[in-house]
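In this view, the complex is presented without one of its protein chains, the others remaining in place.
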Amino acid sequence: MTIETIKSLWRKGVPVNNLFITGRSNWSAELLSHSGFDTLTIDMQHGLTEFSQLLSTLQGISSGDSVPFVRLNWNDPQEIMKALDYGAQALICPMIENASDAAAFVSAAKYPPLGKRSFGPIRAALKHQGNYFSDANKETLTFAMIETASAVEDLDAIAATPGLDGLYIGPFDLSVSLGLVKKADFSDANLLAIIDRVLALAKQHQLYTGIFTVDPLDAKAMALKGFQLISCGTEIQLLQNAAKKWLDQITS
Amino acid sequence: MTIETIKSLWRKGVPVNNLFITGRSNWSAELLSHSGFDTLTIDMQHGLTEFSQLLSTLQGISSGDSVPFVRLNWNDPQEIMKALDYGAQALICPMIENASDAAAFVSAAKYPPLGKRSFGPIRAALKHQGNYFSDANKETLTFAMIETASAVEDLDAIAATPGLDGLYIGPFDLSVSLGLVKKADFSDANLLAIIDRVLALAKQHQLYTGIFTVDPLDAKAMALKGFQLISCGTEIQLLQNAAKKWLDQITS
Amino acid sequence: MTIETIKSLWRKGVPVNNLFITGRSNWSAELLSHSGFDTLTIDMQHGLTEFSQLLSTLQGISSGDSVPFVRLNWNDPQEIMKALDYGAQALICPMIENASDAAAFVSAAKYPPLGKRSFGPIRAALKHQGNYFSDANKETLTFAMIETASAVEDLDAIAATPGLDGLYIGPFDLSVSLGLVKKADFSDANLLAIIDRVLALAKQHQLYTGIFTVDPLDAKAMALKGFQLISCGTEIQLLQNAAKKWLDQITS
Amino acid sequence: MTIETIKSLWRKGVPVNNLFITGRSNWSAELLSHSGFDTLTIDMQHGLTEFSQLLSTLQGISSGDSVPFVRLNWNDPQEIMKALDYGAQALICPMIENASDAAAFVSAAKYPPLGKRSFGPIRAALKHQGNYFSDANKETLTFAMIETASAVEDLDAIAATPGLDGLYIGPFDLSVSLGLVKKADFSDANLLAIIDRVLALAKQHQLYTGIFTVDPLDAKAMALKGFQLISCGTEIQLLQNAAKKWLDQITS
Amino acid sequence: MTIETIKSLWRKGVPVNNLFITGRSNWSAELLSHSGFDTLTIDMQHGLTEFSQLLSTLQGISSGDSVPFVRLNWNDPQEIMKALDYGAQALICPMIENASDAAAFVSAAKYPPLGKRSFGPIRAALKHQGNYFSDANKETLTFAMIETASAVEDLDAIAATPGLDGLYIGPFDLSVSLGLVKKADFSDANLLAIIDRVLALAKQHQLYTGIFTVDPLDAKAMALKGFQLISCGTEIQLLQNAAKKWLDQITS
Partner (left out) sequence: MTIETIKSLWRKGVPVNNLFITGRSNWSAELLSHSGFDTLTIDMQHGLTEFSQLLSTLQGISSGDSVPFVRLNWNDPQEIMKALDYGAQALICPMIENASDAAAFVSAAKYPPLGKRSFGPIRAALKHQGNYFSDANKETLTFAMIETASAVEDLDAIAATPGLDGLYIGPFDLSVSLGLVKKADFSDANLLAIIDRVLALAKQHQLYTGIFTVDPLDAKAMALKGFQLISCGTEIQLLQNAAKKWLDQITS
């Protein structure tokens, strides 16, 4: 699967599934890329993959079928440019608090004249057929994470950022930032109101939309609402839950 | 938990659970060592942990609660000695085909005068309180894998090997070696007969017993039969099954 | 030993020893964590441990008895958050030049509402019994390094930073910044005056105090003065000095 | 490209090119797998790839188009089984000195009843569509290296080894072993006589044939003679020669 | 060769050759350091060497004859200080857009009173005979990259930055930034005008000059123009071109 396949699914209205990889293992990445996920997001913020591991983790994914996304550690131009040079097909940028943050993110991710990305796509061009420089701005996607109260305040302006490709909701940090008692509670009216506003703004500005969930039921609900990229937890959660269940079974 | 805890559970007749780690990740090892397993077996035969990774994988386990076992890649004296120097508390040796193999395994794993293990317990002594040299032969366990037709033929002599601590059945390779149609079918009479013989010989020679299973129901059945060390698959199988289930749920 | 043990020692007025790890080795970390140090500081500024090595270095320490501290490379929010997610129990932040730097450091290190730390404590929660989110702000300590002339100028305001847990003096960079001829000379009146001022301000604001020394005599003197965290050089200095002494002995 | 593509080319009489990877780099492996080579041989004997690097090196190759071969370090059953479990599609075994060596090589590389390979194809099965156990013996190839005087003496018996898939000539060690003055001189009558005998025996026993060359002219000559797998040096030689040429150009 | 040798060559008017290392391999670094290059630049911006690999890559170079330069990923003080502590002898800083950027670069790279570099030269001092603190500001060189339209606008002020050691032209990003149709076309009048201006300003301010080329003919032309540091592509380009040529030869 390529990013073109993903965009084509989205054009047809088909939601795309996604798993966050938070551990550190090129082997797990390869295994999961052979396990039926449309896309895999290497989590460089709260996960254990550093740039030193990004190369082999991306190679593991490329050996299979999933399209590699990266959740950046920070809205830092050098990380943005490097993740793209390594071959990430989409970037999810955490802690976008306002339109200025969003503009800086896009500027670092896009080549001139749209932005200021420096040229040197060492691995990205390898996987690319054709003229990487002229195609890259279209073929690599930028998702701004909406996960703070301040981002919600500046949401209209963030959504209007020229060159931005999508909005991605992080309901855990958003709950923390809003001071909600329960984290990522998809029945919370405040959270739902923000979700609806993000969807509406995305439609208005022709942006892709994504959201992080941990429960398959929430995942399905969000797909029904119209989200295009549905993350449902991390491989670590899958493993921990499976281990717990196994131990419960054997001792019951 | 220490190997003494494990031996004390066995003296009380309590079976001990176990998971094989076949991927390569000091992080997964640490995570699983905080997940309730009594023991974890780092699989160096069909898994991806090489000696270069063994140090950090063992450190990951030591940071948590499980006792580290190692399934060797081969009955090779230099690997046996090194795995013990690194701090493995028990060794499961594959492809023991006869009493001579078993004697060689024990010889490499035990200090003189019982065997020929060379002295230099760089990490093992670190974790040990007291006189490692005089205690090591008792505190590190040797399990011979019974997984070939030839081992079954020489089972009496293998079980009588002086210094051997246990027998461990590998039902997959055993099924392959015996030419059984289904692999690791615990309702197969041939397999069950061997299982019973191993248990009887172990009782006669005061050996510990272990077996590899993948289904929790088989695991429970084997515990009821009297096995003391019950492996139930690998962390990779847990992850793959959980991923499949998640994808099934979201697309159903 | 846990951070609670350390804080309990401090409450009783017992100084706590510390060694900086400046080389890069999960093995040295584990070895030193079995060698009697109360705390070990992984030096990410002038040492060779990068985030790629931080995981296994922390695992090495966790396998033993010492409590892991991290000296950050920089006052950078993404590094602060990540070091805490990996499981550092205390952060020593270099190059705090004024109250604004100190406030930024604390903001990145503490969860809302006190600060802006993003939620996702992958390894830190693993080692934690209970509710990590609500306990973390108390259980992870922030030390601001006082090591520049400008920090000395703004010392009162730095010490008054809400949420800051401690002050840590770096006498080498401080000597360089002040233009002192000898580096880290604990008989220098200028240095001693700053030391006394730090101790007084710490008492006033209920902050912990720490200092870096290389000579055991200086270490003891600083403990007598009332410092609570006494670093005495690095493992590299221990090794280099021991090697030199050995060569001197053999050739004398 | 898959091993089936390679075999299909051979059935059509098309020689297949090959490059030895002797450095240690998953990146070089990926780069070369996007550079037009039909097959790449990871050299574990005289190269720098150890089993710890084999996983990521194979992932690098799998991310591109070449089929991964491995030249083993030794005719050692545990290495043979492990290289296959990691996903090597063909093994080139050095230092086969007689028919007994060849039989041991094949026995370790093939599942029962043909050989004694132990079951646990962790990565190999991942890349495989279908029933790995029943297909593996056909889909993984075994090449015996003919590179010693003793192998030449026992050549008829080596070629007759049941289950062996191919013969591969190592002209450098062969020259050394025969005491030839020039190494790998393809105009040497002794060497050519052995080459012809290998080709004839291969035809008789329906074995594939391969040979190592460093000069493209030799490579073309060997293809004309009928060799199916033509190695032409290593990536290190390519780089060294290119560096020398560049320096010559700039200083001329 | 040491940095003193390089400076001595420059004093005699001898241009110094250079190769960018963009892959990730301490082995390639060592190999190239034995291949006749005066200097090697580890590219941390568009290359695959992260700080985790910098140590072993520098060790590889130190084992041979070339002097190690580092092209930084970003004008970031913590990276600048760390690259110098690791032992880089010269830094090439990308994306210097104005005099303020240049001053920040120099400040982070030089010890007080010239700048604010923090003291702790863990590996740099190891390779140094004598008093590292007092010598370092002279023995480690700072090159500002001129590679954006804005840098060209502020060129006079950049060149006048106190403490800056050199100017280094990046013709690829410069072409992109200027909107030139062909990248790095050394016959382009706009590019040549900038080149001449850089050379003139360097002479005026006694700065060293460097430039990146990929064609040996361009390299020779730039040496004739007076550039002192002539980079001619990357080791990856050498390898790719050599592979292509080899495949062309064998199939022709």
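Per-chain numbering from 1; labels A, B, C, D and E assigned in written order.
The criterion applied here is as follows: a residue touches a chain if its C-beta (ideal position, glycine included) is under 8 Å from a C-beta of that chain, and two chains touch if they have at least 3 such contacts.
Just so it is clear, the structure is predicted and the values come from calculations on it, not from any experiment.
A.B. asks: With touch as defined up top, name the shown chains that contact the chain not shown.
C.D. replies: The undisplayed chain, in the complete complex, is in contact with B, C, D, E.
A.B. asks: May I ask you to list the residues on chain B that touch the chain which is not drawn?
C.D. replies: On the side of chain B, residues 50-52, 55, 77-78, 81-82, 85-86, 111-113, 118-123, 133 touch the unshown chain.
A.B. asks: For chain D, enumerate the residues touching the unshown chain of the complex.
C.D. replies: For chain D, the residues touching the absent chain are 22, 24, 43, 45-48, 50, 52-53, 73-74, 76, 94-95, 147, 172-173, 176-177, 179, 183, 236.
A.B. asks: Need a quick check: the contact residues on chain C for the chain that isn't drawn.
C.D. replies: Within chain C, the residues that touch the unshown chain are 17, 19, 23-25, 27-28, 31-32, 35-37, 48, 216, 219-220, 223, 230, 232-233, 235-236, 238-244, 246-247, 249-250.
As a convention for this text, only the chains that are shown with their structure count from here on.
A.B. asks: Could you work out how far the Cα centre of chain A sits from that of chain E, in whole Å?
C.D. replies: 35
A.B. asks: Quick one: report the Å distance separating chain D from chain E, using the average Cα coordinate of each chain.
C.D. replies: 40
A.B. asks: Which chain E residues touch at least two other chains?
C.D. replies: 24, 48, 50, 52, 236 - these are the residues of chain E that touch more than one other chain.
A.B. asks: Strictly by the criterion at the top, what is the full list of touching chain pairs?
C.D. replies: A-B, A-C, A-D, A-E, B-C, B-D, C-E, D-E
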